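A single protein chain has been omitted; all remaining protein chains appear in their positions.
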C-alpha cells in the first residue's frame, strides 16, 4: 500500500446539525469545502468528534454517503469503524467497505474489559476482513486502555495496521513510537491527535495531525504544517501559540463537561463564525448557551477569527 | 406497573458456544432449564455476562429469539439494550420491543465522555420510547461512571426507571439507595450484582440479586434467597461462604484478565460440569486452557459441584 | 501474642481542637471517656481520621501522650505509624514504641510508586523493628494501592502482621480474606473500616470494626456488635439502618470534598452534640460552616442524636 497520502493535516470532521438534530447538509458541504480549500491533506469522518458514538447505523450511513459525495476524491477519506467489540467492529467494516473510502480507523475494544492479548487479537481479526489501510486509534479517555507501544510496532511490522492516530496525550510513548517506527523502516503513518502541542509532535517527526480545532481554523494548521516542512520552527511555534489560545475556548465551559464542552465549543465557534447554522448537539448532549457562547465568541474575537464589530449570534434561525 | 415479579434471584445468562463460536442451542436450552428448575425468579439476557458487547445485532436477535422460546413465560425475561450512546440505545430498544420481554436494562452512555446532566437526560430519553419497565445498570467497570444516588432516586420517583441492577461494588451507596427507595414508597426494585456479598445486600433490604455465578450454582442462590425470606441469616451466610469459595475460581486465572477470566471461568465450570459442551468464547477472547481449567475443576470438586472421581474434560468433542 | 483483645468496636479517635487549632484537652478527655463508657473495645489513635497526616511529629507526641494518660489501660490502644516510606515509618515505630501502646497500624508505602514486591518487603522490614502487634491498614483512597489478599495471608501466616484494618471498600476481597484467614487458623484479627455496611461484614465473620462514625454514636455501634454476638441479625441490620442514615451527614456537604467533608462532618456533629467545643480543623482544611452545619444538625435531630428543641450552635465560645 502507498501510505504517503496519509500525511499532513487530517481534521476529524465536526458535524453541523439543524435545530431538530438532523444533519445540516448545506453547512456540511460548506465546512468540508472550507477545510479542503484551506489545504488540508485528508478528512476523517465518523471519529469521536464526528459523533460516531451518538448516531445510529442509519445515520452513520447518511453521514458517510454525503461526505464521500462532497469530498469527491479531492483528499483522502478516513472513516471510523468504532464499535464495542471485535465482531461489532467487523460489522462496521463491512458496511463502510461498500463505499469508496481510503482508510479505516478502529479503537481497541471497550466496555467489556480485556487485556493486552485481546487488544492485539482484535486488530488482527479486523485485518482479516479488509484490504483497506487500517489506523489504530489510541484514545484512552474513551476506551480506557492505552495501546502498548510494543504491540503497535508488532502490528505495524506485520502489516496489520498502517498507522496510528494518537490521542492518548502520552507524548513520551508517542516519541518512542516515532523512533521505533523509523528504525523499522516507517511501516506506519503516525498522526498526533493533539491540538495544543502539535509543534512538539512535528519536531519529533510525526507524519501529521488530526486536530478537531482544525475545523475552526484549518488555515493555521495547514500553514503550521507547511512551516514545519520548511524547517521554520519559530513560525511553527508561533502558529501553535495562536492555536493554543484558540483552544482555550474549551477550558472556559461551565455548563457541562466532556464531549459537550469540547466538541460543543467547536460547534459554537463554527456557528459564531457563520460556517454552521446552529451549535446543536446529538442527544443526550445539549447545545452550549449564554455565558459559554459569549466566552467562546470573545476568544474568537481576540484571535481574529471573527469581525469584532459583529454581534453575538444568539438564536438559531 | 406491577414490579413485584422482579424479585429474587435473576441470573444474567451465560451463553454456551460451539467450537466455531456459534450459539450452542441444545446447551442453551439445558442451562436455561436448569436454572428455571432450580427456582430462579427471572433471567437476564444480553447483559455484560451474556456477551452483549461481543455480538452483532444479528446475533443479539438470534440469542433473544431462542431465549424467549425456551423460557416460554416460565419466568420474567429482562433484556439488555446496551449500546454506546442514547440514539443507539433507543435503536436497540426498538429492536427488543418487538419481542415478548418483561423489562429492559440500560447503562449510562459510554465511550463519549459526558457528565451527570447527560446521564440523566439519557435515561429520560429512553423512557420516551418504551412502555416497558426499565432498569438502570450501574456498571462503572465498563461504563466508567458511577450512577449518582440522587439521580437514581429522581428517575425512580418520576417513573423513568423501575429498578437498578447495581454492579458498582459500592455497597455504601447501594445501602443508602435502599433506604431512600424505602422512604419514597419503593418505586424501584433494587438488585445487587454481587456474587460474594449477596448476604449483606439481602440483610440491608435488597429486592434480589443478579449473580453470574448463579449460572454455575443456581440451587444455592435460590436456597440462599429462601433462607433470607425466612430470616435464617446464619444459613444465608453459610451458603454465601460456599458461594464465595466457589467464586474463587475467577481469582486464580493466570492467562488473561477481565471478561476472559471472569465469564471465562463460569463457562469453564459449566463445561466441566457437563452443562456446556465447550468453554469457547467470542472473539477476541480465547477459551481458558490447561492450568486455568485444572484450577477451576479443583475448586468445583472442593465445593462438591462435580464428582471428584470424574476426570478433567480436556478437549471439545 | 494474644490477639483476642483486638475485637469488637475500635473507633478511630477524632481530635477536638480549639479555635486556634491546638488540641482541646478537656474535649479530648470527654470524647474518649464517652466512647469507653459506651463500651467500645479499643481505641485507634493517629489514624487517618485522627489527623495523623496533618500534624507534626511534636503534635503526634502530644496527642499520644495525652491519649494514653486518659485511656489509662481501660481499653487497648492502637496507634498509627503512618509515614511515606519504610524508613520513615520505622522512625515513627521507634517513637511510638516508647509509650505503653497495644498495637501499631501501618499502611503500605505511598507517594513513591512501588509494586507488590515493595509492599510486602515494607511490612517485613517494619516487623524487624518491633515486637508489638502490627495491623496492616488497607486504605487505597489515600495510599493508592489495594493490599493484595495473597500477600496479607502470607504476612499473617508468617507472623509479620497480626491483623488488617480494611478501609478498601472492596467487600468481595474482604470476604475472601475472612475465609482464608479462617482456613489458616485465624492468625489475624480482621476489622472492617466501614460505617454503613458493618452488618454485612459481621455476618461474614469480621472480628470487629473501626468506624469513624462511632465517635458520634458509640452506643449504637456497641449495641450492634452485641446483637451480632447474640445472632440477632434483624437487630444488627436495624441498628445499621440508623447508622447509615446518620452517615448521610457526610453526603450533603457542599463546601468541600474529601477529609474536610468526612471528618469535618463528624467534628461538626460532635460540636453540635456538645462533646466538642468547636468543629475546627487542621490546616489547610477549614471548618464547615452555615448550610453544611445546618444540614448535619438536621440529620442529628432526625436520628434522635440531639434534642430537637435545642438551637443550632453557631459560633465557638
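We call the chains A, B and C, going by the order they appear; numbering starts again at 1 in every chain.
We take it that a contact is a pair of C-beta atoms (placed from the backbone, for glycine too) under 8 Å apart; a residue touches a chain by one contact, two chains touch by 3 or more.
Because the structure is predicted, anything quoted here is derived from the model rather than measured.
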{"item": "Chains still shown that are in contact with the chain withheld from the display", "value": "A, C"}
{"item": "Contacting the left-out chain in the complete assembly, out of A:38, A:197, A:257 or A:294", "value": "A:197"}
{"item": "Residue touching the undisplayed chain, where the options are A:179, A:230, A:289 or A:310", "value": "A:179"}
{"item": "Which of C:1, C:19, C:141 or C:230 contacts the chain that the document leaves out", "value": "C:141"}
{"item": "On chain C, residues whose C-beta touches the chain left out of the figure", "value": "48, 53-57, 59, 82-88, 91, 109-115, 117-119, 121-122, 125, 141-144, 256-260, 282-286"}
{"item": "Interface residues of chain A (partner: the chain not displayed)", "value": "169-172, 175-176, 179, 194-197, 199-201, 203-205, 231, 233-234, 236-237, 240-241, 244-245, 247-248, 251"}
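To be clear about the criterion, only the chains that are shown with their structure count from here on.
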{"item": "Chain nearest the overall C-alpha centroid of the shown protein atoms", "value": "B"}
{"item": "Distance between the centres, which are taken as Cα means, of chain C and chain B, whole angstrom", "value": "35"}
